[in-house]
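Here the complex is missing one protein chain, while the rest keep their positions.
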Amino acid sequence: MLAWTIYISFFGAAILLLLPKRAASFARCLALFAATSSCGIALAAFLRHRTGEFFTIVDKPWIPSLGIQYHLAADGISLSLVLLTGIVAIAGVLFSWNIEDRTNQFFAFYLLLIGAVYGVFLSYDLFLLFVFYELVIIPKYFLIANWGSTRREYGAMKLAIYSFVGSAMVLVGLIAAYVGAGSSSMSLDKLAGFPFSAHFQMVAFPVVFVGFGILAGLWPFHTWAPTGHVAAPTAASMLLAGVVMKLGAYCCLRVAMTLFPLGLGTWSHPVLGITSWRETFAILAVIGILYGALVALVQRDFKFVIGYSSVSHMGFILLGLMTLNLMGLSGAIIQMISHGLLAGLLFAVVGRMVYARTHTRELAALGPMNLSSALPFAAVTFVIAGMAGMGLPGFSGFVAELMIVIGAWRAFPVLAVGVGFGILIGVVYVWRAMQKAFFAERRHELPPPHPLQPITVPEKIAAALLIASSVAIGLYPQMVLNIIQPALHSPLFAGLRQGGW
Amino acid sequence: MTFPALTALTLLPVAAAAVLLLLPRSSATLPRITSATLSLLILAFTLLLWVRFDHTSGALQFQERHAWIPALHVEYRLAIDGLGLIMLLLTAIVVPIGIAASWRTEKRSSLYFALVFLLQACMFGTFTALNFFHWFIFWELSLIPAFFLIRVWGGKLAGRAATQFLVYTMVGSVTMLLSFLAIYLATGTFDFIELAGRGDSFLPGVAANLGWQHVNPQHLALVLFAGVFLGFAVKVPLIPFHTWLPAAYSEAPSGVTAILTGAMSKMGVYGFLRILLPIFAPQIHRLQTSLLWITMATIVLSAFAALAQHDLKRIFAYSSINHLGYCMLAAFALVRTSDAGLLPEQYAAFSGILLQVLSHAITAATIFWFISLLERRSGGTRLLSDFGGLRRIAPVFAGLMGIALFSSLGLPGLNGFPGEFLIFKGTFPLVPWAASISVLGLLITAVFILGVIQRVFTGPLQPGRAVVPDLTSGERISFAPVVALMFVLGLYPQLVLGTLNSTVISYVHQLRF
Partner (left out) sequence: MSTVQPTYSQLLSLAIPQIILVCTALLVMAIDLLPLRRATLSTRFTSAGILGSIGCAAAASYIALAHPNGNLLGGVLLGNAFTELLQIAILALTVAVLLLSSGSTFTRHVGEYVLLILIATVGMLFLVSTQDLLVIFVSIELLSLSLYTLAAFNKQSRFSWEAALKYFLFGGMSAAFLLFGFSLLYGLSDSTSLSEIAAHIHGLSPLLVIAIVCVTVGLGFKVAAAPFHFWAPDIYQAAPAPSAAFIASGSKVASFIVFFQLASIGFAGAEGAATWGHFVRGWIPVIAVIAALSMVLGNFVAIRQSSVRRLLAYSAVAHAGYMLLALTAHTQQSLAALVYYVATYSAATIGAFAVLSIVEAQTGSDRIGDLPGFSRREPVLSFCLAIFLLSLAGIPPLAGFFGKFYLFVATLQSSRGSMPLLWLVILAIATSAVSLYYYLRVLKASYITAPETSAARTAIHVSGQAIPRAVCVLLAAAVVLLGAWPSLLLQPLITALPPRF
């Protein structure tokens, strides 16, 4: 049943491409219908499989001569991420309600992107996963290049090439693993169970991890992210920063760490004081946290602040993955969900609520417009989203960061201090952006050049949806932890558990 | 299943806020009447809790306990003993006073009152929560309504004041969070009662689990103590962490200041009493001298600072620091000795804290209520030099405000006296030198309060100074119960102490160091 999330999205995209150009409102409704029904299916599956156990959705032979199956399956982790995609997709459609230029094409690419994302989360055969993973690149490119804003062509191309290079690295690792395991199957459990030599894993792991890490914003391969997210139209940024970056992190866990757990082990001799790939990536993650936060602190463009903050938050996720304990890994997954919701919300405020109306994103220019009284809903939403992003208790970000910090402290006590600094700087840059954009000192009040339209109903619904989801997880994270933790205990991660949890 | 009274109590103000937000914007009087009514309803509910509280037992009552996030050892645990009860009561009393002080708010009044109720809900939450995770959520959330109340409805420098308030409190919260995370790593629990029960035995946990093999666990425990201490020290506040307070209190609208001084500062005191003292008693014992010096500095220096102020609100802002300093003096004095001979003194000190907390809340809030009236009637000014000889033209006003001021001074017969008396009675035998120096604070307080009375009320009516009409009959009726309460509590403190006695005894006994 869950496979229908993919099919509905693809069918929707196909129908939308065939629509005549004048049917803009029909296109929107169709897109909303597709997004909502997929989300509904995801929610139903989430409620039905509350124990988080692994279950297969579809398993048919596809290319028998190569041992490749069309195998879709899900466990607790995939279910929660699929649900995240559903929610963000609905919000994205609602926030794009005002697009007039080639509406049907926009939503066609959007649905194509969503369908491919569902596909990645639900794939169990690595070939199929790779197909869906690559499929994400082209709709991304067109969404940004056609409907984006600042330097959109450059941003789109950079994003596409970086992603493609990352997938190329992954392909090398996957093919090597497939051939090394006897070319008999591309199924995740069979490849995970195959005893690759330690030397092989030591080489394959960083290649595949970095390949996926590029999409996840691993420092220093993150440079596509701020440019790309700023260039993208709002709905695309929401989806890109919110969900697509999580694809990278999810695949880091699901593929790189599952297939090559020995690659995380200690090297025979340390290099510059670092003793393993695990430490290397943990350090890079913390650098990413601090770097993203510090750079966000000095940005003048509102959207760049959010773009760099995404890099910082992804650093939390990658650090959580490297802690290799239950607390850190659970925290990483919750942070995936939490940041997905909150990044979506923040981009929506900046891009849709503010930029689409004021046509500027310069913090200095926004200040005098007195947005807190002109667009009170936007101000309130940003305050809530910003505070949630900072890690205010009561929202999902707090639980996630708490668990990651605890996990990090157990694994890398020194780095945990760096994380603490990152959280503090995080508070500061959100604060600064909020102050400058919405609550600037009213020294000279210039009315905006044209009266600002009020926030529309679709925007309010979407914002409420995202906030409610974040609050729900913040107040009752157990509903997600209940399905994630059994998944982490599954035999698939047996190799990783030598690290101990 | 018993009725979840405490959850209901916390949710009532949230419901009130929702009601207010749904009111039509057009009417100006509807929001204020609705909020006044709702706040009185909440007060009634709290009094119901007071009545049903079993005063013979010092144990936790009205307990609600559910599993929440087992993976993090986080429980949904609410309960109160006498300490929590008195905090709930004073919050419930202060909020109607604050609403009354904000009666004439024009700008977006329903949002204003909604934020006030949200603040009250957060405060109820911190006073009833017994698990750090849950408690911290409310602690942090309370900052948001407070920030907006100061920022949006405040004076000219409100932006800076609000930001300073937020930043200081946040820094303190972060250190507190980090310390508690470390404690969680060391002991595996977030529950306050469990942590208190361990006493000094959380040190081995610290040594074993925190992985810093080469650091002395004693020193590490002191670092953790410092983190938590900082969070509360900013809130009370203690000098030198107080610099946010004068700006925030004076820039905020007076009704908000009433709530800030009446209830929010008590969050800090509660934190000391519920969290810091039980868990870190050994550390406090070790650092007692330094802590007492900080407290004395707080008491004395704030009193001198109040003396030097010209702005009425600033005077009472510093006065607020001063009054709570006495509570802190008693709190630290409690950890002086575990010698059973000094038990009665410890009981007295603790009872004094509880009384002082309640009476200061009522008194300070009422004073700011009066100040709000003064401000409004004088056209926005509140400098001492702007008033004079008001006794002639507004005798009732002068009389009632005088009562409140005398109560703040600690005049016997009014509610300010029993608390301070008990505090000094208890601390003199425990820490004689500290108590003696703190008496200086009492003297200076007397000086500046009398100075206020003299400058504002007595003396000739100067030309060119503010003309303040007397209280209307409506205002007299609203002030009456509060002033009466001041007399009642001053003359018959047993009303309150009777219920709290058992709590006092069991609290002092549980302090192990």
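Think of it as A and B in the order they're written, each chain with its own count starting at 1.
Simple rule for what comes next: contacts are C-beta pairs under 8 Å (C-beta built on N, C-alpha and C of every residue); 3 or more make two chains touch, one makes a residue touch a chain.
What you see is a predicted model; the values in this text were computed from it and never measured.
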Touch partners of the unshown chain, restricted to the chains that are shown, please.
A
Contact partner of the left-out chain, one of A:L113, A:A160, A:L215 or A:L481:
A:A160
Touching the absent chain when the full complex is considered, from A:M1, A:I63, A:A198 or A:V414
A:I63
Considering the complete complex, identify which of A:I99, A:L113 or A:I137 is in touch with the unshown chain.
A:I137
Among A:I175, A:I287 or A:L424, which one touches the chain that has been omitted from the display?
A:I175
Quickly run down the residues of chain A that touch the omitted chain.
17, 62-66, 127, 130-132, 134-135, 137-138, 141-142, 145-146, 153, 157, 160-161, 164-165, 167-168, 171-172, 175-176, 178-180, 183
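Here, only the chains that are shown with their structure count from here on.
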For chain A versus chain B, what separation do you get between their C-alpha means, in angstrom?
43
Seen from chain B, its contact residues with chain A in the complex are 68-72, 133, 136-137, 139-141, 144, 151, 159, 163, 170, 174, 178, 181-182, 184-185, 210-212
List of chain A residues in touch with chain B within their complex:
326-327, 330, 383, 387, 392-394, 398-399, 402-403, 405-406, 409-410, 413, 420, 423-424, 427, 435, 439, 441, 476-478, 481, 485
